[in-house]
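Got a structure for you, questions after.
One chain of protein is taken out of this complex; the other chains stay put.
Lettered A, B, C and D in written order, each chain numbered from 1.
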Amino acid sequence: MDPVTIDTTKIKPAKKKPETALEKLEDTGLINTVLAAKEREGLILFSTVDQIINWARLSSLWPVTSGLACCAIEMMAVAMAHHDIARFGMEIFRASPRQADLMFVAGTVTKKMAPRVKQLYEMMPEPKWVIAVGACASTGGPYHESYAVLKGVDLIIPVDVYIPGCPPRPEAWLYGVIQLREKIKNEGYGAKWGLNK
Amino acid sequence: METEELLLNMGPVHPSTHGVLRFKLRMDGEIIKECNIVMGYLHRGTEKLGEMKTYLQFTPYTDRLDYISAFPNNYAYAKAIEELAGIEVPLRAEYIRVLTMELNRIINHLVFMGSLLMDLGAATMIMWGFREREKALQLFEMLCGARMTFNYIKPGGVRDDLPDGFIPKLNEFLKDMEKRIDDYEQLINENEIFLMRMKNIGVISAQEAINYGLTGPALRGSGVSYDIRKLEPYSIYPDLDFKVCVQSEGDSFARYMVRVDEMRESLHILRQVVDTMPEAKIVAQAKYGIAPMTGMPSAVSTYFPRIFAPPAGEVYSRIEAPKGELGFYIVSDGTTKPYRVKIRSPSFCNLTAIPRMVVGLKIPDLIAAFGTIDVVLGDVDR
Amino acid sequence: MIENAYQLIVYVLTLLGVYEWIYGIFQSFGIDYVLQIIIVFVEIVILFAFVLVTVMFLTWMERKVVAMVQSRYGPMVTGPRGLLQPVMDGVKLIGKEDIIPAKADRWIFTLAPFIVFIPALLVFIPLPFGKSLIISDLRVGLLYIIAISAMSPVALLLAGWASNNKYSLMGAMRAVAQDISYTIPLALTAIAVVMFTGSLSTVDIVNAQGGTWFGIIPKWFIFIQPLGFILFLIASIAEMGRIPFDFQESESELVAGFFTEYSGMKFAMFFLAEYAHLFAVSGIIVTLFLGGWEGPALPFIPVQLTSLVIFLIKTYAVIFFAMWLRDTVPRVRIDQLLNLGWKIMVPLAVLNLLLTGFIVVAGVI
Amino acid sequence: MPWISKNWTMKGIIKGLIVTLKHVFHIGGRPTVTVQYPYERMKLAPRFRGKHAIDEDACIGCGICEVNCPNSTITIVKYNTRWFPQFNLGMCMFCGICVDVCPMNALKMTGNYELADYTRESLVYGPEKLLFKKEANQ
Partner (left out) sequence: MNAAEELKRLLPNAVVSTGIQINKPLAVIRKEELLKVAEDVKEMGFDHLSVITGIDYTDRFEVVYNFFSYGKKQNLVLKVILGHDNPEIDSLTTFWKGADWLERETYDLVGIRFTGHPNLTRILLPEGWIGHPLRKDYDMKTEQFVMLGEDGEDVVSTDGSKLLRRK
């Protein structure tokens, strides 16, 4: 436990706060729309619609309330005053999976819970995303030798982003959410048919 | 009038079950006729893993039992091993342990208040509770580098000494906390709707509470003045001045009030601990391979034991965790791995009383009563 | 004299000098009633657009107020101070998959959101947003409002039943019980107000509250009817289904109440209807007890504009109160709610009615 | 209902409303506490247990960390003719035992917690991502 263990070179500097209007737009994701429109003449309308829908989707990810274990407490902490996931429009934790877009698999998925998690995922309407939070959900983590624990939630449902940590601190969590937003920016029919990027 | 009985399944993923618990309710209209609790959705086989890991490797797993208040878990496990092996713990280490545990008790009760009120529909309290929790977690992070799963209290001492600037920050927190508890009490304690929801709900008499094996605030809410910190004093609790918070009604509100009072009591204990903290900077004892750890940071890891084997024997050691009696039954066969680790978790035993408490009540009352029992599913299912 | 929005539009067109011209065109074809229909259509579109924008703004405001109470910021990233958040939510919900559960009743399941949504908009027709800013000054305006809002239990029941989910059904049952038991005190207290004005027309009610006593205290009905106001406020919060009376949803008990199974746009309609209801009920409270759009007039500014602003300020004050209350108190239990409704609210409302009767007969005020 | 005769003033609710209003207008030391993460960061404690770092000069590849790791996060792999631990951070519970047991003090835990990634495989951090030289760092 060396007090000087922080390896400052490895940490990326905090993101610059957007000041100009253009930067603010870029931050929200709309700038992609403008750039994409510029880059591809002929498909402007198509990809612009795509980008706008993506923008809407990434700005209003409603998670389903599905805390499983330790990470659920950090999930609550992420939603609380100090970290405030509401800034991304994500504070509407829907209890019913029918109205949710995103599932945080926050905690150990045991064998007994696994079919229920899968059912929960299947009940969510498309498009839907999954974030596996913590070691347990990613790989089984500390409990991967246990008889009663599934070795990673990606064995039963597709996972978009993995966040390591046990449990990850809320900032790490938010970083994972930002990674997911980056991913959603490049989704859509345009991306599927090779039109974006 | 004959009515059809309704079978309602609450959970395992339900907003008010604090995790993954399932109630199978047989209902007559809105009234609960029978309540069956199905658990095990978070059964991770911790006890089996305890047999597979060495004594020192198992400490991180104890963090993940009651993940809201992990320090008492750490401590209960360390205390069991210390009793088994007869290890003396340096005084400063004990002070640090009590400090962390009482801080953790406050956090636990904050989360309890928040989630209870969240279930009752008032979302503000949980935000305020977590706001203060975050400040305490920053203290923990200073102390051991993690926010929830600490791995800090080890058999024979604690992992490291208090860092610089910890005590001033703690004092600041204590000062702030006093005001905040006033805020909470002002917000909700006299709220008519809250009283309406809590008074005379989920009543359990002292006799029954004992019979059902309730411990901790749930038992003290029924008027039994019982606290392991007083009855079987451990650590430095005999030297500290604190009172056991008791309420006599045995209903949800009494259990709630016990916890609010305990928060103030914990603040009182913390102030004493800070005032009387010994100066000698020894935080671990040199027995069974544990070398004395000094304040020198980089020297610590060199002395940490790689092999640690207490003598063969059995021990049951219990402490007063924020949720009740937390005990570890450890069977050692003299090797580096425990032969059997049994965890007597307070949440599991306190939950036993729920089916008895809620018969004849309505679903909202079930939520109120369940909320005041204050369980953590990691602790229930282990 | 301009009395409603139709006449206002005609007046504005006349001022611009185009009305005669347009009217002439239509008259030459002999279909001048078409012009009337078009104008009515235009005003309805303006009203609904206004209501929808307000509703979207209300969702944003709700989130911001909650955030302020809880020492945080609320939506920040999407748009300036997160103002675009409701738009994004709407666009996203349109793009979501629309799931109809396998065991649900398809038709009723699809119909229910519309039955909820349309009355929520229809309530606004006789609501005076400002002097002469009213779609239609119905002579039975108040009765119309109460009747229209009494439709919502039917829709909730349909939604709950069609979902084929126990939580939905229970949520719907609760919502219906709650709505019915609170419509009665609501109507009774409203009648007490009507006894003063002698008219059910909302415009007459607002006009009756013009002027002041002693030059300071405005002649609002809240000062004549404090008990009636409190009863009406509580009953309307219950009617809106907000905390502390949010049984239709009661997240921690019934997952999401009667719309547990709804997704995508249908869910959005419930959501919008809820906030439209909030806006409407706050408007009604303002109209009945807080003097409606009555207030100081400013020189050089059309009275329509000032009165609209005054009305909105009052309405938002009431809305803020509802949001503020929501962040403070927990939810009551369903039977306690019904007890409160039948055993306390209804008798008190009747008492209020009696007292009002005495006052009116005695001619004190 | 007996409670209403006692509590008809709703004093408790009004008290609560006052407290919440104080928070709305930040009266009496009740500020907004949010740290807007991508733009600002909370101050990290020096002891924070984040991503590991291996001192290239000190590590002897003895494997004690591998043996002591509670959940086999660590495997010793060959990298540039020498043996180093490789961490599967998707499995790691950041308990710090490996740092405690390292006989050469070669293991450190840095303050880097931004580790989220799109695939499970990318969470395996080999020596190439973890090695550092002490001189270069200080």
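A few points about this structure:
Basically, a residue touches a chain if its C-beta (ideal position, glycine included) is under 8 Å from a C-beta of that chain, and two chains touch if they have at least 3 such contacts.
Computed from a predicted model, the values in this text were never measured in an experiment.
Looking at the complete complex, one finds that the omitted chain is in touch with A, B. Set against the missing chain, the residues B:Lys169, B:Lys199 or B:Arg340 yield one that touches it, B:Arg340. When the full complex is taken into account, the listed residue touching the unshown chain is B:Val224, out of B:Ile153, B:Val224, B:Val246 or B:Leu267. Hidden from this view is one chain, which touches chain A at 111-112, 114-116, 118-119, 145, 147-148, 155-158.
Touching residues on chain B toward the chain that is not drawn are 9, 39-40, 43, 45, 47-48, 51, 83-84, 208, 210-215, 224, 226, 231-232, 313-318, 325, 327, 329, 331, 339-340, 342, 344, 348-349, 351-352, 356, 381-382.
Heads up, the rule we're going with is that only the chains that are shown with their structure count from here on.
Distances between chain centres, each the mean of the C-alpha atoms, put C farthest from chain B. With centres taken as mean CA coordinates, the chain nearest to the overall protein centre is A. In whole angstrom, the spacing between the mean C-alpha positions of chain A and chain C is 37.
Chain geometry summary: the mean Cα position of chain A and that of chain D are 18 Å apart. Chain C and chain D have Cα centroids lying 48 Å from one another. Touching of two or more other chains is recorded for residues 1-3, 80-82, 84, 87, 95, 142-143, 145, 166, 169 of chain A.
Counting partners per residue, chain B has 14-15, 60-61, 124, 127-128, 131, 134, 145, 149, 159-160, 163, 187-188, 191, 193-194, 196, 298, 300-301 as the residues that reach two or more other chains. Residues 1-12, 14-17, 81-84, 87, 135, 138-145, 152, 154, 159-166, 168-172, 174-176, 178-179, 183 of chain A touch chain D in their complex. The touching residues of chain C, counted against chain A in their complex, run 63, 67, 70-80, 82, 84-85, 87-92, 95-99, 251-252, 255-256, 259-264, 267. Interface residues of chain B, counted against chain A in their complex, comprise 12-15, 19-20, 40-46, 48-49, 52, 60-61, 64, 67-68, 111, 126-128, 130-131, 133-134, 137, 145, 147-149, 159-160, 163, 297-298, 300-301, 377-378.
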